[in-house]
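Before anything else, here's the structure in question.
Every protein chain of the complex appears in place save one, which is left out.
This part shows chain A:
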Amino acid sequence: MLPTDSTKTLSFKRCITEGDLVIVYERHDVMKAVQVSEKGVLQNRFGIFKHSDWIGKPFGSKIFSSKGGFVYLLAPTPELWTLVLSHRTQILYIADISFVVMYLEIVPGCVVLESGTGSGSLSTSLARAVAPHGHVYTFDFHEQRAASAREDFEHTGLSSLVTVGVRDIQGEGFPDEFSGRADSVFLDLPQPWLAIPSAAKMLQQDGVLCSFSPCIEQVQRSCETLKSSFTDIRTFEILLNTYEVREGHLPSWQDGDGVLASLKGCKKRQRSTNGQENSRPQTVLARRMGETRGHTGYLTFARLSCIR
């Protein structure tokens, strides 16, 4: 997934080969991750697609099915991966993820600790941020989830950047071997306050911690615990508004037919009245999407106090 592997770097010349992970794009909200194999077949509402037709085509190509439907084949990115991964838990989405990476001040070479791993949505972006020489150590106490996450990182080519451990972080804390070594720590746990003392031990001086919690009561308790060894404690909520954009014709109110047609919302008829309405140009209209995620969680950040 990352250009750290120079053979996978995007380029005009880079073509799809056997074994590649591709994101099959139907619409911005219908995508699927597929591993390309010579004999593989993809079937969807557009018909049947043979993987063998994909091999040798550049990423970003439009591919037609036997029935004439089409999809695009995209190179995977952490953003696309978050949209297609299998949800084994609640996951973090792009707005929270981006803010976490920025606020934790993660740069190439950083050592980052995370718990729980969940579905690995955040870990994938953490890996991109620490590449090429940093490392993400992520822990989940659920053995099967940890195993599935490990498989996913293998798939996405991130296993050299992410190590998944099975461990009860609330009960035992992070392993001692990371004491004082972590640049940042991220917690997405039901009772984060139980893990905060250990997180403080793991962090380097001036290192940053983030805890993600859906409920304000969790935030309240975490902040209480943070006070003893952290400063600059700040809690945020971040959401994303997306916009629907379309071209529309807004008729003059003096154009009686146009007004009536617009009442019926009949776009096609407006257009077909032999070019008359072309005197008024088409306008590009934008409005917020009707429905959106109203809450994901609160992000609490804190910096380890500096004892000098």
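Everything that follows uses one rule, which is that a residue touches a chain if its C-beta (ideal position, glycine included) is under 8 Å from a C-beta of that chain, and two chains touch if they have at least 3 such contacts; residues count from 1.
We adopt the following convention: contacts and distances are computed from a predicted model.
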item: Chain not present in the shown complex, as UniProt names it (candidates "Adenylyltransferase and sulfurtransferase MOCS3", "Exoribonuclease phosphorolytic domain-containing protein", "EKC/KEOPS complex subunit BUD32" or "tRNA (adenine(58)-N(1))-methyltransferase non-catalytic subunit TRM6"); value: "tRNA (adenine(58)-N(1))-methyltransferase non-catalytic subunit TRM6"
item: Selected residue (touches chain absent from view) among A:Leu21, A:Ala95 or A:Val166; value: A:Ala95
item: For chain A, the residues touching the chain missing from this view; value: 2-4, 6, 9-14, 25, 28, 57-64, 72-75, 77-79, 94-95, 97-99, 101-103, 105, 107-110, 125, 128-129, 131-133, 183, 204-206, 216, 219-220, 223-224, 227, 231, 233-243, 245-247, 284-286, 298, 300, 303-308
